[in-house]
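Apart from one protein chain that is not included, each protein chain of the complex appears where it belongs.
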Amino acid sequence: MDPTIESLTRSLRAFAAEREWAQFHSPKNLACALSVEAAELLEHFQWLTEEQSRQLTPEQLAAVGQEAADVLLYLLQLADQLGIDLAEAAREKIEVNARKYPASLVRGSSRKYTER
Amino acid sequence: MDPTIESLTRSLRAFAAEREWAQFHSPKNLACALSVEAAELLEHFQWLTEEQSRQLTPEQLAAVGQEAADVLLYLLQLADQLGIDLAEAAREKIEVNARKYPASLVRGSSRKYTER
Amino acid sequence: MDPTIESLTRSLRAFAAEREWAQFHSPKNLACALSVEAAELLEHFQWLTEEQSRQLTPEQLAAVGQEAADVLLYLLQLADQLGIDLAEAAREKIEVNARKYPASLVRGSSRKYTER
Partner (left out) sequence: MDPTIESLTRSLRAFAAEREWAQFHSPKNLACALSVEAAELLEHFQWLTEEQSRQLTPEQLAAVGQEAADVLLYLLQLADQLGIDLAEAAREKIEVNARKYPASLVRGSSRKYTER
C-alpha cells in the first residue's frame, strides 16, 4: 500500500478508536458522509462561472482545500473498512477508462461522458 | 508530494491531454463530477442496512471499489487544477479535528458531528 | 399546472427578479444547488440509525423540514427554467415504475433497486 495512504489511514483509525466512533463508521454511514462532504465542496462553486472557478481567492482556495481533505479522509476510511486498495483501484480505473475512451474517438468531445 | 498521488496525477494529466478534455475540466465541473461519483458510490448502500453494508458480496465490493476509484480520480484532478496538496491538507485536517473533538468530551457520541 | 406549484413558482420568480438573481439561475447552477441542498438534508441523517431516523426530535424535524423546503424550491426553479411540468412528470414516473417493478415479482425485496 502507498505510504501516505497507509499513514493517513493509521491516523484515522487511531482517531476513531480514541473517540469510540468506529460504531458510527459503517460503510453505509461513511458513504453518506462522503457524499455530504463532496456536496460541501461543490457548494463553493455552485454560483461561480467556470472561469471564476479557475481564479479562486486565497480564502476560497483554503476553504476548498479543507473540504477536499474531508472528502479524502472519508474516502480513506471507507476504503479501510471495506479492505479496498484505493491506489490500486485508481490505477486499474485509469486503464479501464483508457480502453473505454480511445483518444482517437473522443478527442475534444464531452459526449463520451454524457452518452455512455 | 506523495509519490502515488503524484504518479496518479501525472497519468490523469496525460489522459486528459491526449483526449483534449482539459477544456471540460474546470474546477467547477470537476466538483460536479466528484459529487456525482460520490452519489454513485452511495447508491450501492442506499437500501442496505448498516449491518449489510459491512458484509458486501465480492460483486458489490468490486463495484464499490470502482466507484471509490472514480471519486479519488476526480478529487486528484480537482486538487491538481487548484494546486492543492491533498496529502498535506488531509494531515492538517486530522489535526484540526483532533483539537475540535477532544476524545475526553466526545467519546462514544455522534453528537460532535450533528451539533457542530 | 397544479395551483400550489404554480403559486410557489410565481413567488420564486418574483423573488429572483427583485434580486436580479436570474443571471445565476442557469439550469446547471440550479442542478448544483439542488444536489447541495439534498446533501444538507442527508447530513442530518448520516450518523443516525434507521430507527433513530424514524424518531426525530422536534428540533431535528424542524431542521429537516427546512432542508426539504430548500430542495423543493430549487427543484421548482429548475423545472420552471426548463419548462418541465413537475406534477405531470411525477405521475408519469409512477406509471413507469409500476410497469418496471411488478408487485408480484419484487414484493419485499430491495433488489429491484440495486440490480436494475
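Miscellaneous remarks
Order of writing sets the chain letters: A, B and C. Residues in each chain are counted from 1.
Convention: contacts are C-beta pairs under 8 Å (C-beta built on N, C-alpha and C of every residue); 3 or more make two chains touch, one makes a residue touch a chain.
Note that the coordinates shown come from a computational prediction; the quantities given were computed from them, not determined experimentally.
Across the entire complex, contacts from the unshown chain go to A, B, C. From the options B:Cys32, B:Ala68 or B:Leu82, the residue with contact to the chain not on display is B:Cys32.
Only one residue in the set A:Arg19, A:His44 or A:Lys93 touches the chain that does not appear here, and it is A:His44.
What subunit A contributes to its contact with the hidden chain is residues 32, 35, 39, 44, 46-50, 110, 113-114.
The omitted chain makes contact with subunit B at the following residues, 24, 29, 32-33, 35-36, 38-40, 42-43, 45-47. Touching residues on subunit C toward the chain that is not drawn are 2-5, 8, 11-12, 15, 18-21, 23-24, 26-29, 31-32, 34-35, 37-39, 41-42, 44-45, 48-54, 56, 61, 64-66, 68-73, 75-76, 78-79, 81-84, 86-87, 89-94, 96-98, 101, 103, 106-108, 110, 112-113.
Just so we're on the same page, only the chains that are shown with their structure count from here on.
Taking each chain's centre as the average of its CA atoms, subunit A and subunit C sit 25 Å apart. Centre-to-centre separation of subunit A and subunit B, using mean CA positions: 2 Å. Shared interface positions of subunit B, i.e. residues touching 2 or more other chains, are given as 32, 35, 39, 44, 48-50, 110.
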